Structures are given as C-alpha cells and as structure tokens.
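With one protein chain removed, the remaining protein chains of the complex are shown where they sit.
Letters A and B mark the chains in the order given here, with residues in each chain numbered from 1 onward.
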Amino acid sequence: MKITLKVWRQKNKDAKGEFKTYEHNHVSADMSFLEMLDVLNEELTKKNEEPIAFDHDCREGICGMCSLYINGHPHGPLQTTTCQLHMRSFQDGETITIEPWRAKAFPVVRDLVVDRTAFDRIQQAGAYVNVNTGGVPDANEIPISKKIADEAFDAASCIGCGACVAACKNASAMLFVGAKVSQFALLPQGKVERKERVEKMVAQMDAEGFGSCTNTYACEAECPKGIKIANIARMNREYFGAMISSYQIESGGGGD
Amino acid sequence: MNLDSKIPEGIVAEKWTKHKFNLKLVNPANKRKYEVIVVGTGLAGASAAASLGELGYNVKAFCFQDSPRRAHSIAAQGGINAAKNYQNDGDSIYRLFYDTVKGGDYRAREGNVYRLAESSVSIIDQCVAQGVPFAREYGGLLANRSFGGAQVSRTFYARGQTGQQLLLGAYGALNRQIANGKVKMYNRTEMLDLVVVDGKAKGIITRNLITGKVEAHSADAVLLCTGGYGNVFYLSTNAKGSNVTAAWRAHKKGALFGNPCFTQIHPTCIPVTGTHQSKLTLMSESLRNDGRVWVPKKAMPGLKSKDAAAIPESERDYFLERKYPSFGNLVPRDVASRNAKQVCDEGRGVGSGLAVFLDFSDAINRDGEDTIRAKYGNLFDMYAQITGENPYKGPMMIYPAVHYTMGGLWVDYNLQTTVPGLYALGEANFSDHGANRLGASALMQGLADGYFVIPYTLGDYLATIGWNDKVSTDHPAFQEAISAVNDRMNKLINIKGKKTVDDFHRQLGLTMWEYCGMSRSEEGLKKAKKIIQDIKAEFWTNVNVLGGASELNQELEKAGRVADFIELGELMVDDALNRTESCGGHFREESQTPEGEALRKDDEFAYVAAWEFKGENQPEALHKEELKFENVKLTQRSYK
Partner (left out) sequence: MKWFLDLFSSSLGRKVLMALTGLFLTMFLAVHLAGNLQLLKDDGGKSFNMYAEFMGTNPLIQFVSKGNFALIIIHIIWAIMLSRKNRQARGEVGYAIAPKKSTWTSRNMGILGTIILIFLVIHIRHFYSEAHFGSIPTQVYDGKEVKDLYGEVVRWFKVDWYVALYVFCMAALGFHLWHGFTSAFQTLGLNHMKYNGVINLVGKAFAIVVPALFAWIPISMFFV
C-alpha cells in the first residue's frame, strides 16, 4: 500500500505548528496504525529528519496512552484505540490527516503528543474511596447485586484516553468524569462519599477548562470502550442531588 | 559477598507474623521526617506509594507514562489468585503456597511464597473496599474461576480486565495521597541513575521527558517498582515503554541481579506478521480449554486458516494431546510453548511458519457457536481485529511470546536489595515465582509487596538509619551522577551513525529469542554472547539519535533503554550458560529426560543465581543463595 500522510508537526508547546506531508510507500495492510508510523519514523531517521512524536505504550488497547485524531475521528474510523487500528481499514493511495487531540485542557506538548494530566487532577479531586490499606472488612461482607457490579464495571472500563474530549465539539470531559462518578455512585463502597465526590470532581473539571456537554453524543460514538452517556445523566443527577442536599460543615477541631 | 536472605527461623506459617513483630517501628510523629522515592506506578509502585503516604511518609513517585494509571499492570487480563476458599473446594493458604512453589519448579523461597499466599487474602479485601468491581454471582458475593490448570477456583477476576481494575484501585489510593499532599507525583519522568552514598541508596537522577531536564532527588530510601524486562526480546507482550533501565542502573550501582535468565514464554499469542511488528498480543490461555492445538503431520509451508478444514484428521498432528495424554492442551505454559517451537523448528509451522493452529471447530460443533461466543467472544473479536480473519470460520494461529520475567533484582525477605535503602517490588525483583510463574500470580505479588510487605519492612530500615541521616542533592555523589547521565545522553546524540535504535533492538531481540528463549544450548548461548558483544560495540559507534537532550525526544529515550537491554542481554546469556539444568521456563537442551522432557538438577542448582556487576566490560561475579525446602517435597514435574 501507498499512502499520503498529513501530520501535525509542532516543536514544543509554545511553537507554532503546521501540517507536513509525507509519502509513505511501505505500508502493509497487516500493520497497525502505530506500526505504520514506526516504519515512517525509521525512514525519517535514516534521512536525518526528526521522527514524529506520538504517545503509545501497551499497544493492546488498554493503557489509554495512544491518541491521534485521524481523518476527523479520535482513534480513527473504527471504534477502537489507535493501537488496535490496522491499515487494512484504509484504501491504497488514501490521504490520511493526523492531528493531535485538540482541547484547551490538553495542550500540545510536541507533534501529536498532548498533556492529559487534567484527567489525573480531576481524579485526584475525589475518584476514590477514602480507605487506608488494612483494616477493611472481609470482601464478601459487602454483597453487591450482579447487575450493579456489572454496571459499575462498564463505567470503570474507561481507559482515560481522552477520545471523548477530542470528539466533542465543546471539548467536554463529561463522559470521562461521568464514568468515574458513576462507578463509585453505583457501588456501596462509594456511596458514603458520593455527594462530596461529585461536587469536587465537577468543580475540578470546570477549573481545567473543559467545555459543557450539549448532548451531541459524539463521545459515546467514538469511545473505544463503549462508555455510555447514561453515565453523564447519572453524574448530572448525582451533582444536583449533592448540590441541593449536601451539608456544608465548616471543618474545625473537635476535642474538649 | 554474603547473601543473607533474612528469612526468619521457625515454622513457615509463623515466619511473617514473627518477623513483623521483630521489625522496628517508626514513631508516628517521625514518619513525616522521612522521604521515600517510589519509581514506577504499576500495581507494586502505586500500592506502595499510597500505603506509605497513608502511614505518613513523604513520598515522591515517578512514572515515565503520561499518567500513573497507564503502567503496564493495566494490561493483565486473567485474574488474581487469593486463598479465600470462598468456593469451599479445599483451597487454603498452605495449598496456594504449595502450588506456587511447585509451579515455580522449586526455585523460589518457601518463606517468601508463604507470605505471598498469606497476603493474598487481604489483597482481595483491600481491593473490594476500594471499589474494584470484581465479577460477582447473582447472590451478590464474589465469583471465582479456576485458572491456569489450578485444581481449585481461587482466581478473582474482573472480566478480562483484572489488571486494569486493580491498577485503577491502587491509582485511586495513590490519587488520594497526592490530593493529601503526602505523595508528590512526577509524570513523564524517567529514572536514569541511582545515587549511593556511603553504601546506602540516597536518591535518584531523573529526566523530565518533556523538557529534558535532568534532576536529582534525594530520599531516605528508594523503591524500584519498575516491572520486568521482557522487552529485551524486542517483541514481547510488554508495553513498548517497559524497560530495565532503572533496575539495570541500580544493578550497576551495586544491586545484585537474581536469576536473569528466568523468562516466561506465553503460548497463546498472535503470531508475528512482518518485520514492522512492534509488539505481540497475548490472548488469555483460557482459550486452550476448548481449542485444540495442531499442525500438519507433513510440512505444508504457508498453510492458511481457511484451508485448514480441508486437511483430513489423519494428516493432523495434535502434538500436545499426543505427547501429554493426561493434560493434553492444558499443559503448563512452558511445556506448551516449547512444543510449539519444536514443531515449527521441524518445518511444520503454519502461516508464516512460526505459528500453530488453535482449532475450535470441534468445540463449535459440540457446543454451538453461541456457547463459544459467550465464553470467548471478546478474545475472538480481538483476534479478528488484529489479524483480519474470522476465528469462527477457521482455526486461530498462535505462537508463543515473551510475557513475564521471573528474574530481577535480588532482594531479601524485606524486599531490600544488596544496596541498603534500595528496595525492589513486584516484577522488578527476582520474585516469588521461582523459575516459572503461575497464572494469576503476578498481580497478587505486585499488590502483596506494595500493600502488605513494604509498609512494614521499610519502617525497620528507616528506624535503623534514623530521620537525620540525610544527604542533600548538592552532595558530590549527586552531581557526579548528573554529569554521568548527561554525558551518556550527549554521547548517544553525538554518535550520528547510520542505524536506528530499533535496528539494534530488533537484532538484539532476535538473538535473545533464538538462543536464550524457550530452549537454550551451550553452543547457542556462546554464539549469542558473541553476537551481543558485537551489537554493543556497533551500537555505541553507529546508532543515529536525532534531536537534542533538552526536549521531548522519544528516540533518545529508546536509545538509553536499548543500551541497557544490550548489557542485560549479555548477563542473561551468562546466567543461562551457568544453569546447565532445565527448570521452569528455562529449558536447557543438554538437560533432558530420555523422552525429551525438562530435567531439573536439584543437587547442583537449587539456588538463586545472583550476579554482581564488576565494572564495564568485566565478567559479572556469581553469588549463590541456597534454597532450603522444609515443607515442599521436590518432585520432577510430569504431565504425561
């Protein structure tokens, strides 16, 4: 196969970027999309041109590190991660445009690499159960209905890649945050802190500069893990419920 | 050097309890005066950093990925073992202990393994409390399955994404400590050297992968939770970024490396399609429950899946069923892998020649396609997506791939390496798995080390050195290490040779796979040693690393890692040469039974081989830690 690539090149976060065009003549249909870029990078290196920087790690669709906005789709035309996309999904002679994720909250670091630490900060705001190691009850002391456990799992299977943000015309992170909020809101372990959790996580999400959801559902259509927008609805419910009914207790010392 | 494993005396079931009591404690008010560095944020690293933060220590955690959640533990599929005996099928801590020592082909320490089995129970409790959505029965209690040929159902799982869910649990705990200010997280930061002052680990040198800035971090102790080194083979099921650099740098600063040649090869991976191949994808070995492995009796080069049905039964060789009638297709990983390689070496491989069929047609005829889809649907989909072929219509093609490394930094019972203050956890240490790891045990070990071992054992060391045994990063040792790191990077950049980093890495990988993979011989290993030395010499004169050191430079990152892999490769070969027995994942051609099965030599090799770095281009020195078996009876494994 021969393909033409239009790739966004940008030296660093402050530099101005531009598209560069590469003719790639050594593509096989069995290559994964990232392997196609590997081969191109080796060819570039041999020509003493700096290779294209892109994020990737596990290459089996689970770590969430790979990104790439390919021909108008995060992770390309299939609903999977870029590392699981193969060149047989493209036509011989096709022109493929590769852009980085675009969002104010995901600044470009270099070429196709973006900074997604905003997602980490949102989770630091409360995507956990406040338990220390040790001193927890026996695992079977908390029965959880299979349906609920499965639904929580569906939400928890989010890989945090950011495709939802990349796909959304508003660069909204609500599918991601909704999935996180849902996982804990569904499980009894998470119920204790559900109100505070959702308030903090939404506040952090807003502080990071993500947009609002306008229910275009592009996120759900592009999510490589099939996370459902029902999670956003659940987050909305949780959030209003929390804002209306949570206690705001001034923290202060106890004792006598 | 005297290798003191510090295994407590007494009966195996009481060792850990007794040891915990004997360990010194750090006064709660003093904990905040200590700094601990944790490198790597997989299951071991994230759980350790979180637990130590909870105790009150100041932790600095490092990962090279853009988020700690992406560490490669996330890719583990099958499950995690725990001796809960929820299924009332006769499991116990002792049985898990016994199975693990036996599964490891008697090359693991009894004391460590017992502790691992003991901790397994608490791990499940901990993970459930964190909100890990394990599979459940309709009654609401936890589900279990039997895994990897175990006789009891002790494996807890979260669909095929157990590693992901456990890591997200540990990542949550880590995030909580980051939010509390007890853990300072450094994403996209790679450890490039260890700093040892007066014989004690006192800090590390890191490079910020975005800015290229090289920095020194001092601490009272350093924990390496950096995973395994399967990528020395270039192609493996590891993540592309998984590397040995942190462990190797520590090794060169005095930490002994244990059993480097112990590598696990997983039998059910998707075969290589060409030189562009960048990694191998594992499919759960549960597939072997219903799939039958075969190749044609006579070589049929290039045989495709779609033509397989045309081959009559009489011309097929179900070689596992033929050789191992009682276990059949369910023989352990090493046996299945080795036999697949053997038939391919005979020229009977299918597809590219490096593949065997895994055929579900009998199962589909027997149970119907829907039943098979319900059991393995996601795996079949994954196979179809990667290969573009429909596994419901023709047999899958599989081939073994490097999956896990049992070897690693030598540690004592406290998980401390031979450098005081330097610890190794999870896959990074030479571990509790002996010469072969059982399925669903890697996750267990990572979390046991991080949640339930290091919080105790680290305190003992810290209490011993005291909180004012500090070394500032202005110390000459730090400054020297920084210059060494910078010099090395500049050297790499200035070679400006003709070959890419991957050229070298592929060459190294092929050599390792050929001569130090599933089957090893003295002749082959000696050849490999020579080749690796040549690769090393050429690498340092002919590699081409473009770009600078003070920017995001993925080629430079790779170059540093590959340089370390080359050195490690040589040590693995040395270790394999030394071990003239077959055991676990290490099959030595000179040591086999008349039927061609692995022959262990307990009289000569019931020891851990721990290697000491003696200087650049010097042979490493071998130290032996004898293994004592007081509870488990040593027998030759047989699957006939």
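A few notes on this one:
Operating definition for what follows: contacts are C-beta pairs under 8 Å (C-beta built on N, C-alpha and C of every residue); 3 or more make two chains touch, one makes a residue touch a chain.
Remember, it's a predicted structure, so these values are computed and weren't measured experimentally.
Although one chain is omitted from the display, it touches the following shown chains in the full assembly: A. Of the candidate positions A:46, A:104 or A:191, contact with the hidden chain is made by A:104. The missing chain, though absent from the display, is touched by one residue of A:33, A:54 or A:69; that residue is A:69. Remark: the omitted chain is touched by one listed residue; of A:32, A:133 or A:172 this is A:172. Take chain A: the residues that touch the chain left off the picture are 6, 17, 19, 69, 71-74, 97, 99, 102-108, 166-172, 174, 202-203, 205-206, 209-218, 221-222, 229-230, 232-240, 243-244, 248.
Definition applied: only the chains that are shown with their structure count from here on.
Against chain A, in their complex, chain B makes its touches with residues 47, 50-51, 54, 65-70, 72, 74-75, 84, 86, 122, 124-131, 133-142, 158-159, 161, 163-165, 168, 171-173, 175-176, 178-179, 185, 187, 210, 237, 239-241, 273-274, 276-279, 281-282, 382, 385-388, 451-452, 455, 498, 500, 502-503, 544, 546-547, 551-552, 554-555. Chain A makes touch with chain B in their complex at residues 11-12, 28-32, 34-36, 38-39, 42, 45-46, 48-51, 53, 55-65, 80, 84, 86, 88, 109-110, 113, 115-117, 119-120, 123-134, 136-140, 142-146, 149-150, 152-153, 156-157, 159-160, 183-184, 187, 189-190.
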